[in-house]
Each structure stands twice: as C-alpha cells, then as structure tokens.
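Only one protein chain is missing from this complex, and each of the others stays in its spot.
Entry: chain A
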Amino acid sequence: MSAQSIMDSLFQHTLSDMIKALRHQPIAESKLISKSLDEIRHEMKSTDPGTKSTALEKLTYLSSIHGADMSFASFPIVELLSSPKFPLKKTAYLAASQSFHDSTDVILLITNQLRKELSSLNEHDVCLALNLLSKAVVRKKAIGLTFRVFERCPDSVRVLFKRLVENLESSDQGVVSATVGVFAELIGRDGRDGREYLALAPEFYRVLVDCKNNWVLIKVLKIFAKLAPLEPRLGKRIVEPICEYMRKSGAKSVVLECVRTVVSCLTDYESAVRVAVEKIREFIGEGDPNLKYLGLRALSVLAGKHLWAVGENKEAVIKALSDADPNIKREALRLVMMMMMMVSESNVADICRILVNYAMKSDPEFCNDILRDILVNCCRNDYQVVEDFDWYVSLLREMSRNRHCREGEEIERQLVDISLRVKEARPEVVRVARELLIDPALLGNPFVHRILSAAAWVSGEYVEFSRNPIEIVEALLQPRANLLPPLIRAVYIQSAFKVVVFCVHSFLFPCQTVRSLSLDNLASRVSGLLSESSNLANPDACTDFEMDKDFDPRFHGRTGDEEEIAMENVGDDATADGQSSCSNPFSHDCILNLLNLVELALGPLSGSDEVEVQERAQNVLGMVGLIQQEISSDITLVEKEGMVREKKSKASTIVQIMQDVFSEELVPVATTAQERVPAPEGLVLSENLDELDTICGDIIIPPESSSFYLGTNLFGDKISVSTSNQQNEEESEPWSESTSLLAQHRKQHGLYYLPSEKGEAGSSDYPPANDPQSMDDLIDGAQIL
C-alpha cells in the first residue's frame, strides 16, 4: 500500500502538467478533461494528503474554469481541512469556497473545525476560515487583522450592534471602512426600512464630513440616500456637505454618488439640484462615453420632478441620439420622450420631426425603438398630446414609408382608430390612404402590409371624401395587390366594392350624392389626371401604378374616350351653369369602363382557393354583372342634356340599397356594450345542452364524423376541423336527398363507378370529402410514386 502511494505521489500529474496538456490539445479537450477527472477520482482515494491536495488543486481548476462537477470531492475536502499543514489546508479551503453551497451535507462536519480555526492564533488560518464562511454559510465581514466578525443573522446583529458602533469610531481606517460598508448593506436589506439606524445618523454625519477616504465616502453617501427619505431634518443637514463634495471633489465616482443622492432623495433643495444639474451637464459634455451614459441616466431620474433640467440640455440630448453606443442612444431616446411630455404645441411636432429624421438614418433596431416610442406616447390618454390630427396622420404616413419600419400593426390600428373617432380628420386620412395605396415601395416591406389594409379600408369606408374614386379603384385592383396576404386582399376587394357602388350611385343619382367640394372639381381633376396619364399611351413610361400589358389596351381605349367626354363635361359645366346644379361627375363610358376593369381584375379571383378572397370577389362580380347589363343597354342615357333621368330599374334600386348600407356610419362599440343587451323574456340560458337530445334525437347521425379541410388559413397554416355532432345533424337532412339521387345515378351508370371500400353503409352513402382513410390512401399512393 505504501509502495503504491509513493508511486502515486511521484508520478502524479501536477496542476501545471494538466494545464499544459489541456492547452496543447484544444480539440480533444473534453476527452482529456474526463480522463483527468477519472485520475483525480482515483487519486482522491489515496491515503497521502499531498496527493489528495494536488488532486484537489486540479479539480478546483477544472471546476471553476471548465465547469466540471466537484460534488464527489466534498468528503476529501473536509479531511484536508483538518490537516495541520498550511498549504494543504489552503488548497482545501479554496476548493471548499468554490464548491460548497447551502445544501452540501458535509458542512455540519466542518463547523467545529471552523470554530477552532477562528480562535487560532495564526491569523492566516483565520482569514482562510472567514473567506470560506462568507461564501458558504453565513456572510461575515472581517476587518484585516483585528478579527472582528459581523454576521447577517438578525440575532447576531443585535448582539454585535454595540461592537459595531464602537468600531465606527475606531481610528483604523480599514475598520471604519468595513463597518460603514456593513451598515450600508444592512440598511434596507430584507425589507427593513432602516429606522433603527437613524439613531446612528450623527455618527455617520461625522464620517461624512471628516473622512478623506473616497471608498468610505461613497458608502456613507449610500447610507444617507437610504436614511434621508425617512427623516426630513436629515436632508437639510447633509445638503451642505454634499454640495461641497460635488464642487470640490476630484474623484468622479464621488461626484457621481453625490449627484445620485441628490437626484434620488434631495430633490426639494433647489441649490443642491442646481449644482447637480451643473455636474450632469459636464458629464454629458465630456467625450468619455461612460460619463455621458451616467449623466444621461441621472438626468432621466431627475426629469420626473425637474423637467426644466432636461430642457436646458436639449441639444446635448438630441446629439446623443446619433451616438455610436446603443446604450447612450437608448437613454437619449427615453429623455426625448420625456421632453415630449412637456406641454406645448410646437414641441410635439418639432420633436417628432427630429426623431423621424433620426429614424431614417439609424439601424433597424433603434429605428423601430424610435417609432414605437413615438406611437405609444402619442396615443396615450386618447391622443392627449396630438393637437393637430392632420399633421399626425401625415406623420404616420412618413413612418410607414420608412424602410425598416416594423410597427405595421400599431400604425394600422391608429389609422383606423383616428378615422373612426375624429371626423374632421377623415379627409386627410383618406388623402394619406390614397398615397399609401399608390406607392409601390410599400408592397416590398412585409411588416407594412397591415397598413395597406387600413388604407384600403379607410378609402372604402369614407370614399365620399376622396377626390378621385376611380384612381382608388385602380390602385385597389392592381395586379401587384395579388402579392399581398389573403386577409389584406379581402379588405382590398371589399373596399373596391364600396367605391364602385359609390361611383355607380353618384352616376345614377347625381343629386343625392354626398357633396364634398372635391367632387365638383372631379371633371377637371380627371382631365388633369388624363394629361398626366396620356403617357399611358406610351408603353415605356410608367406611372405610379404599373399595369400589366393586358391592361394597356383597356387604358388606351379609356383615355381616348374620357378625354372627349371630359372636354364635353367641362364645356357642359360652363354652359349648364344656370340650368341645374346636378352635373354628373361621371360619364357613362367612364362607368362602363370602370365596371369592365372590375370584371377583368376580379374574374380570375373568383376561382381562388382562399375563401375570403373568393367570397368577396364573387360578391362584387355578381353586383357588377347585374349593373353592367342594365347600364350598357340603356343608350338613352345621354349626358348632353346635363341631367340624368332617374330610372326605376332593378339595378338602380339595388345600387340605392347598397349605397344606403355602405353610408351607414360605423362607430366604435364599447367593450361593455354586450352586457347592456337584456336577454329576451322567456329565454333560459342553461348550462348543458342535454335537452337538445329530446329535440334533435331523431336525426340520424352518420357513422363517422367527417373532417373538413378549410384550405390554407390566412397565415398559411393548415387547419383541419372535425365537425361537431350538431353540424352533422343539420347536414344529414340534405344528405338524404342527394343520397337518393346518387343511388339513382349509380343504378344507371354503375359500370363507371369505382368499387366502394369495405362495403361501408352500402353504396348509398355519400363518401365524406377528404376523410382520413382516403387521405391515407392518397399519401400511400404518393409514397409509392
């Protein structure tokens, strides 16, 4: 046995050996580590304490740097702790401090050992013990050579309190420093509010005034920061010394601590605040990014009560928005937001303008931070800070145009919100919406698509404010819109529907049309547009909205016609001035062409596999089909008369009805509205629906519940919905009809039918669409392929 231990100790890898080996083998490191761990485990079992200690050293290294688990070594550590030899003990203590924590079992074993150490004569032993204790079990503070110990346990604090207070007056700087440190930690810990320590305030004050050591000073300031809110008279006394230090001290850390104290609890004292602001300004102005950052932070704490301080440093803060350091930028942004809260009209506009400019220049992350902050702050308290909604809406448009913008959802919500609730802003919102719809760049940024949806909705809902509805329809139906997600396309189509109805309605009933100033000028506007778009005749020139080649001939035809008619209209207006006030802004051909356009654009969509799009396209096409017939066949509607006779045709009534529907104003509904609807008399809302059985029990439920595929939903996920029993009950009725028809057909043409599977319910059952079994077969078939 002894021979073995000599061998072990002689050939044991020392710590340096192991470290060197690890450094030479960067690739196979983990293997080497596990090999070393095995060696260590073996060595730990040895009887020689020297071997054990080296092994422990290696293990400590592996554990602290490479994260290996040290828990198996707890017992050997304890063994070594009691060794009389200093270096071994030292290693053991280090290992213990690295690996022991509250739940290590062997801690009980060492308590005795520690007590012995603490009363040992050798000061180094005591230090070792203390360092260990502070980590593992209880927090103690030892002051250098004087063996004072402060414990965290509340009981011992009471016991040691007297001793602590004595130490405050000790002549040794180190002692004082440690004592003050202890108090700084004790106060405010565990929810205590430090009232007990108020009695010591005079002592602390003495330290504050006399002390030359910066470390102690900082600790004392911390103590006062916690005590001052409790005792108003305290604040008065410490203001003077603190201002002195702020002005005179050479150490930036002390100045910072003073500023922080003033800013957090001495905000009532004008003189102190003024000095603090002075210092903050110095900090922000310096080139050192650390000081700049800290200055900005202190300023934002101060801004709560003293907004003027922020205003004074406005330029510096705005310059900081473009700093290289993201921390500084964020602080500056926060301060700018606070500045916005300072109530003044021009303020908000200026600040937002500056911010949006910065947003253009910044990286995506910060840009979105800016935009988000603006949006949140402006809509707070029902848009409290926004005085001029026209300006705000154009600001929203600017933000949408930003190529990094990811705040589509919020902007969409706000656009719709404003247009619903702020009537006066509606014309502006419609104007902005038109610009957004026409701008092709917006289609490129996927986050912004939701804004387009809002723009489309607004254009449809408040089309009466629009100057050129035809243009809106063209924008809504442009082929590029097919790149948008289905939900948004659905909104587009529905809005196009509303606009088309509006146009046709104003064509058929010009006197009833809601007159907004702009519509009177429509004729000149249309001709204006045409002179711009006469370039359309030239295929090379592109206007704002690109059209497919298919559309060009359409447009050529249209421009030709419209020019003539527009000319006539203008002429008519001039001559027909005295005659009637109901001049028709739309020409007959204009409307016809509009309807043709709709048909061409939506025709292909009527077979689309997205339910939302298909449904709406079908609606519009149905309507258009109906009107087209009537209008095109009515050649007697000539405009030279300047007045259109009201025709009681089917189309007209329908258009009238639809227009009534669409002109009903939508208002936002309160969330509590549903509760105010009283339940009708005699209606009993029962919890379970067992009684349904008695009502519906006689309906035959088909043997298996079928599953439906709803196709792709709006965001591309596949949903499969299995129908509930109730739905089955409803559908079994029409089934019986069709099944009998099917049976008949089968009898006639049985030859051509595929063999039915498993003879399920005979051949008279309607095979469920997409049922799991047939799907499996399909899949298998695909796999075979």
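By our rule, contacts are C-beta pairs under 8 Å (C-beta built on N, C-alpha and C of every residue); 3 or more make two chains touch, one makes a residue touch a chain; residues count from 1.
Basically, contacts and distances are computed from a predicted model.
Colleague: Out of "TAF1C polymerase", "SUI1 domain-containing protein", "Transcription factor IBH1" or "AP complex subunit sigma", which one is the UniProt protein name for the chain not included here?
Modeller: In UniProt, the chain that is not shown appears as "AP complex subunit sigma".
Colleague: Can you say which of A:257, A:369, A:474 or A:612 touches the chain missing from this structure?
Modeller: A:257
Colleague: Out of A:327, A:596, A:618 or A:663, which residue would touch the omitted chain in the full complex?
Modeller: A:327
Colleague: Looking at the whole complex, which of A:91, A:400, A:466 or A:628 touches the chain that is not displayed?
Modeller: Of the candidates A:91, A:400, A:466 or A:628, A:91 is in touch with the missing chain.
Colleague: For the chain that got dropped from the picture, name the residues of chain A it touches.
Modeller: Residues of chain A in touch with the missing chain: 2, 5-6, 15-16, 19, 23, 48, 50, 57, 60-61, 64-67, 69, 85-88, 90-91, 94, 97, 101-102, 124, 127, 130-131, 134-135, 139-142, 144, 174, 177-178, 181, 185, 213, 215, 218, 222, 252-253, 256-257, 260, 289-290, 292-294, 324-328.
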